[in-house]
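Pasting a structure here, questions to come.
Of the protein chains in this complex, one is absent; all others appear in place.
Letters are used for the chains, namely A, B and C, taken in the order the chains are written, and counting of residues starts over at 1 for each.
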Amino acid sequence: MRPAAALSTPEIMIGTIAPMLAGLRHVAVGASSPIPGSAALLARALSGGRLRVSLLGSEQHNPFTDGGRELFDCAAQGRVDAFFLSGGQIDGAGNINLVSLGDYKSPKVRFPGNFGSSYLYHLIPRVILFREEHSPRTLVSKVDFVSAAGSSPEGEFRPGGPHALVTGLCAFAYDRRRGAFQLASVHPGVSPADVRAATGFDYSTPTDVPVTAALPADELALLRTRVAAEIAETYPAFAKAQWGV
Amino acid sequence: MRPAAALSTPEIMIGTIAPMLAGLRHVAVGASSPIPGSAALLARALSGGRLRVSLLGSEQHNPFTDGGRELFDCAAQGRVDAFFLSGGQIDGAGNINLVSLGDYKSPKVRFPGNFGSSYLYHLIPRVILFREEHSPRTLVSKVDFVSAAGSSPEGEFRPGGPHALVTGLCAFAYDRRRGAFQLASVHPGVSPADVRAATGFDYSTPTDVPVTAALPADELALLRTRVAAEIAETYPAFAKAQWGV
Amino acid sequence: MMPDAAPLTVTDIAARIADGASIALPPDYSGCAMTVVAALIRRHARNLQLIGVPSLGLQADWLVGAGCVAILESAALTLGEPGMPPRAIAAVKAGDIEMRDATCPAIHAGLQAAEKGIPFMPLRGILGSDLLKVRPDWQVIDNPLSTMRDPIVIIPAIRPDVALFHARHADRNGNVWIGVRRELMLMAHAARETYVTVEDIVDTDFLRDEDRAGSTIPALYISGIAKAARGGDPVGLAGAYPADHTVLADYVRAAQTQAGFDDWMAARVLETVPA
Partner (left out) sequence: MMPDAAPLTVTDIAARIADGASIALPPDYSGCAMTVVAALIRRHARNLQLIGVPSLGLQADWLVGAGCVAILESAALTLGEPGMPPRAIAAVKAGDIEMRDATCPAIHAGLQAAEKGIPFMPLRGILGSDLLKVRPDWQVIDNPLSTMRDPIVIIPAIRPDVALFHARHADRNGNVWIGVRRELMLMAHAARETYVTVEDIVDTDFLRDEDRAGSTIPALYISGIAKAARGGDPVGLAGAYPADHTVLADYVRAAQTQAGFDDWMAARVLETVPA
């Protein structure tokens, strides 16, 4: 275990996401999401068991018994409070692209595909975007393909949407009314100017940008022991690389 | 067991219905249907097991595992070849009434309700109507409430519909093109004039009306032994009254 | 249900079902929480809307007879072999309650729409039925995907305030095993709250039992559970104990009149000690 002082970027991201889940009843985590999964399990540990976590791919943290459709139905029933999405590209309007770069018919790069994003982004109240790589390549002014739209026209049915975007450099809050991001905090050692230089989309910056709060020592210990062991069931390679478990 | 010569009216009806099921793959039987249930189980016995019978209320003859909706979905998938409906009233257009007599809002008589008839009548290719009581009270010129319509306007989606009507006196065939019944056979001891006098709706009568074919002796024996035992699981009172099992 | 939440009593459950609530109920053969029905009568529940999934029997007759019901929505009113439910039929004939006639697959489709969070479900059949006259909430649209005229009925979502039923087993985490009675899972998915009585609470985790997990409603959908041994009497509980046909026949005879119903209920149901 590395000393508590030296947090890894994933640990900082986990520590940024976990407090966003406090007080919720049910958080679901989709595919390829070890950082959000760890954050959800940390929030669960801190909730005294009141937070229910559904982790796709986990046997231990899977409450579903009605087949592949159940997560989506459950979200539409209003029973999922938070979810996590990423994207090959994310733009300043909160649109995400999980399909391809370049022309759709003859793409330069092809990503796996939309999964459930096109739907869940509209249904789940608190969708937290995450992408460790923070660069003009990933955070763009306009995505090449809108897998799921960040906001919807007034009057359209849209109980869900983006809440925040957490990267390896910072956290943005999403303003649904404006359909745009605002810088919320910068991770230790990162300046607002660093973020600006690495971001391909426009966003607003308050006068004072706080540094992302560090996980309290006891929570960090919990993450590196109990949560590390729990997430290892679903993401063994990640758990091994991060915490050697 | 009564002598083979003396068939009961239910036995005659069973013997009329069973041949209508020959060659089919899957016959479903709904609630309160001991006569069709016996006919289906007899047809199954004669098919050498090739006919599948789904008997509502039976543990032994229930192939469904997806809840109350499955029979209806299964029918819509085209996987149910025949079904049986009755009615407090049945009219000459093949409409059936399972709801009430008189004004709907303040009925003189209230029946249990439509069950699945309003739907299954449209979806299952061969719906056989049955009603032991053959009288102007039950077979009427126009039902007071259409639970399910006998025919549909040209061009409407209607893979299913009535095939025949079997009563305690006779069998009618249903002509889908005309939306009307034709007398097909009269049960032993019944004349076409008897049928006319007992029927409240108009129908056509061919020049020669055959007598309903009697069940061959071996099939009758099968009905009174194996089928009687099988139907007793679901309709013990009926099986006891008919066959003393 | 919150993990580790304590079991309720049947009286607790009846107290949590508000006057005016819409309540999805199974048919007599699929697991009826008769003890909660009795407790609702004891607490003088009023203006309930009962939704049969897809038909209603003894539960509706007891609640209607006791004056707890404003609306019945059901594909049928039936006690099976014992006949029709006398107080419910009398109330419908007298116009004392509102009867919303339906057809079985429309109830299932409406609940499936609620389960999927969609406003309606298309459904084949029904066209030409007088149901379309007495159910103005059921509309007919022209299938937008067809190039030819193709009318199809659309059934609005049915989202009950409460789903209420009786099952064999819950586990220590509040998961409920339902076997093949999967309409109970649909009810739980569709309803805002789900209350369940069970024969017993087993010290295991059905979601970790590979044989039973697939037939289990996760605690996620369950608002509260009460233990009620023989909680399906007198309509029975499939796989556990049969309907008591002697009691049912006796009830049907007595309940032909309101006075007979009142006496029978007072003597046979309401004077027993609630759990």
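Before moving on, here are some points about what is shown:
Just so it is clear, a contact is a pair of C-beta atoms (placed from the backbone, for glycine too) under 8 Å apart; a residue touches a chain by one contact, two chains touch by 3 or more.
Not measured: the values here are computed from a predicted model.
Seen in the complete assembly, the chain not on display touches A, B, C.
From the options A:76, A:90 or A:228, the residue with contact to the chain not on display is A:76.
Although one chain is not drawn, the whole complex shows that of A:51, A:80, A:99 or A:239 it is A:99 that touches it.
The omitted chain makes contact with subunit B at the following residues, 26, 49-50, 52, 62-66, 72-79, 123.
By the touch rule set out above, subunit A reaches the unshown chain at residues 31, 57, 64-69, 72-73, 76, 98-99, 104-107, 110, 112-123, 145-149, 151-152, 155-157, 237.
On the side of subunit C, touch with the chain left out of the figure occurs at residues 109, 112, 116-124, 139, 141, 143-146, 150, 152, 154, 156, 178-182, 210-215, 239.
Everything below uses one rule, namely that only the chains that are shown with their structure count from here on.
The distance from the centre of subunit B to the centre of subunit C, each centre being the mean of the chain's C-alpha atoms, comes to 29 Å. Look at where the CA atoms of subunit A average out and do the same for subunit B: the two points lie 59 Å apart.
Within subunit C, contacts with two or more other chains are made by residues 185. Residue numbers of subunit B whose C-beta contacts span two or more other chains: none are found.
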